[in-house]
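Apart from one protein chain that is not included, each protein chain of the complex appears where it belongs.
Lettered A, B and C in written order, each chain numbered from 1.
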Amino acid sequence: MVPAGEPTESTVTLLGQRLSGGDTIVDGGNSNFHDDVRRAAALSGRGIHYLDAGTSGGIWGLEQGYCLMVGGDAEACRRLEPIFNSLAPPKGYLRVGESGSGHYVKMIHNGIEYGLMQAYAEGFELMHASAYKIDLAKVAALWMQGSVVRSWLLDLTARALAADGELAALKGYVEDSGEGRWTLHEAIDRGVPLPAITAALLTRFRSREDNPFGERLLAALRQQFGGHAVKTTDETPASAR
Amino acid sequence: MVPAGEPTESTVTLLGQRLSGGDTIVDGGNSNFHDDVRRAAALSGRGIHYLDAGTSGGIWGLEQGYCLMVGGDAEACRRLEPIFNSLAPPKGYLRVGESGSGHYVKMIHNGIEYGLMQAYAEGFELMHASAYKIDLAKVAALWMQGSVVRSWLLDLTARALAADGELAALKGYVEDSGEGRWTLHEAIDRGVPLPAITAALLTRFRSREDNPFGERLLAALRQQFGGHAVKTTDETPASAR
Amino acid sequence: MVPAGEPTESTVTLLGQRLSGGDTIVDGGNSNFHDDVRRAAALSGRGIHYLDAGTSGGIWGLEQGYCLMVGGDAEACRRLEPIFNSLAPPKGYLRVGESGSGHYVKMIHNGIEYGLMQAYAEGFELMHASAYKIDLAKVAALWMQGSVVRSWLLDLTARALAADGELAALKGYVEDSGEGRWTLHEAIDRGVPLPAITAALLTRFRSREDNPFGERLLAALRQQFGGHAVKTTDETPASAR
Partner (left out) sequence: MVPAGEPTESTVTLLGQRLSGGDTIVDGGNSNFHDDVRRAAALSGRGIHYLDAGTSGGIWGLEQGYCLMVGGDAEACRRLEPIFNSLAPPKGYLRVGESGSGHYVKMIHNGIEYGLMQAYAEGFELMHASAYKIDLAKVAALWMQGSVVRSWLLDLTARALAADGELAALKGYVEDSGEGRWTLHEAIDRGVPLPAITAALLTRFRSREDNPFGERLLAALRQQFGGHAVKTTDETPASAR
């Protein structure tokens, strides 16, 4: 379980040099599935197995177990099953298929995760903007009792809002760790429309922008054709041309 | 619990004529919150209370209880609390606020529901289109074991896919019962961006179209400027002008 | 040509009281088409005609003429045609159809306008973010020479960028004057998917938000499940729980 990218790459290379036929490397990080396919092929020439294991459960996995999606050689998987089964909760391990499929399914899991988070974020933002004064923490807790939208992410929403219903101290600067982007790259490559997951990713991009160029151009255009007033960066409305 | 719209309207009107001061009407259907506000105001002149109660839990509510979001006069709510508490699961009842707020929160619940469903649908569609042969029913069941995306809707996804992993008999014709539209109308009125929930609603609209005019126009335009071939409704490619 | 909403409403009411049978009111502003239908019906009882005239051309219309889309009684339109034709450029006047249709077509014109502006804004933002150092003003001017994307809005883009290629003084705070919202309301009512026009409207909404609640909730959720660091409003990264 090494960070994806260069650290995993160099570690796998190093291990590949020292291991021998019949040994197995398990990449339990978040590698891109294309890298898995390449690495597994490179190592297979020397009889070394490479398994890609995606995990989900977040930092709660330590207590609750985390589910495991594994790709790679079926026999190598079978041999390591006792390890996977002891790490995962009951029925929480699956060999998905060939090399890369474990991280592939994990990648899509994260794409879905982005979409689910976005759906809650939008709904709570609208309630927050409502003319009604709604106790969002109470609503989140309520919906955990039998509603259609109950989920673990809603439970975490209820926790976060119980701690501070206004989230007043937070800056809405939303990072992404890459799997959402890969999900979209893959969707584009396959011609599959993912509008909600895409909306979630683009919202994160936008959250990290400050006074984006495109929005400045929109304001400039409105001024150009309609003579509409614009705001300037020093907040003083600039009159139209 | 009468269907929203005309049936509720006429029922409330009729009841309003027969009830007397201190009586309470509970609209347990899916009325639009603007109608609740209007009805409550109209009835209050004669001392009749009108409570709007949103419910969630689907057809499973019968066994599992369904959660209740209620709007309207606080005292009237308090008097009926024993009823609400016996219908809802433990901690599954909340008076949200003034008239309309129960259905308002239910409306947004449904907007979120659209977004969650869409996120799963997109992720599973991409896995279905993948170069890997992925057992979607197994993945859905796996993710219920400790993953970040576990939820009741995922549980239902697992059920649906266990019954038929290809959903081969189904037509992807997706209805909507109105609350998603109202959520978006309200978001537009308040200037709140809801891109993922909107994407979910528009996907449903698109699912009900057959050879939409806009897409025909896109094909026509590509032919106009690029001389690209188009397909005709009888499936024979028409050569460019 | 009175501002839409209350000013138009009271003006029409007042005029309606003073005019007599056979007279015609032309609403040359930007009324919602539903209001046109209502007003035309109310006035028709007294034999007064009400025409709804949408215009497009912006502040440039004074020099270049502006195109006119008119709805309402065919005979009343015909009688006023000389006026319309002298205001509009050649072939720049059309009676679209019954009451409301003039403003309806104008409303959709504006929805399209939002989408066009957004497409340019996105493309120029990406070029601005590119690893290449691209002279955006020159590109905009170039594309006016025979490219597929040439348009009047691109011409205005070239003007705005020629004045300041960085748009450095501007704040990307983008207003909307209502027709875009109406376009979307109408699309929802008719179940027609308009994803790009919607994206344009939601981008404007987002441009006016500062540290939106939804994005704060996304950051809070990432911290909850992943222990990811968040930023606080005083810009100091807060470590995870």
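Convention: contacts are C-beta pairs under 8 Å (C-beta built on N, C-alpha and C of every residue); 3 or more make two chains touch, one makes a residue touch a chain.
What you see is a predicted model, and the numbers here were worked out from it, not measured in a lab.
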- Decide which residue listed in A:21, A:45, A:82 or A:191 touches the omitted chain of the complex. A:191
- Note on the structure: From C:42, C:112 or C:169, the answer for touching the chain not displayed is C:112
- Identify the residues of subunit A touching the omitted chain, counting contacts across the whole complex. 148, 181, 184-185, 188-189, 191-195, 198-199, 201-203, 205-206, 208-209, 225
- Message: Please output the residues of subunit B touching the missing chain, sorted low to high.
- Response: 58-60, 117-118, 120-122, 124-125, 128-129, 152-153, 156-157, 159-160, 167-175, 195, 203-204, 206-207, 211-228, 230-233, 235, 238, 240
- Note on the structure: Residue positions on subunit C contacting the omitted chain are 56-58, 61, 64-67, 69, 71, 88-94, 96-98, 100-101, 104-105, 108-109, 111-116, 118-120, 122-123, 125-127, 129-130, 132-135, 138-139, 141-143, 145-154, 183, 186-187, 190, 192-200, 202-203
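Everything below uses one rule, namely that only the chains that are shown with their structure count from here on.
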- Cα-centroid distance, subunit A relative to subunit C, in whole angstrom: 35
- If you average the CA atoms of subunit A and of subunit B, how far apart do the two points sit, in angstrom? 25
- Task: Find the geometric centre of each of subunit B and subunit C from their Cα atoms only, then give the gap between the two centres in Å, rounded to an integer.
- Result: 29
- Note on the structure: Multi-chain contacts in subunit C, i.e. residues touching at least two other chains, fall at 195, 203, 206, 225
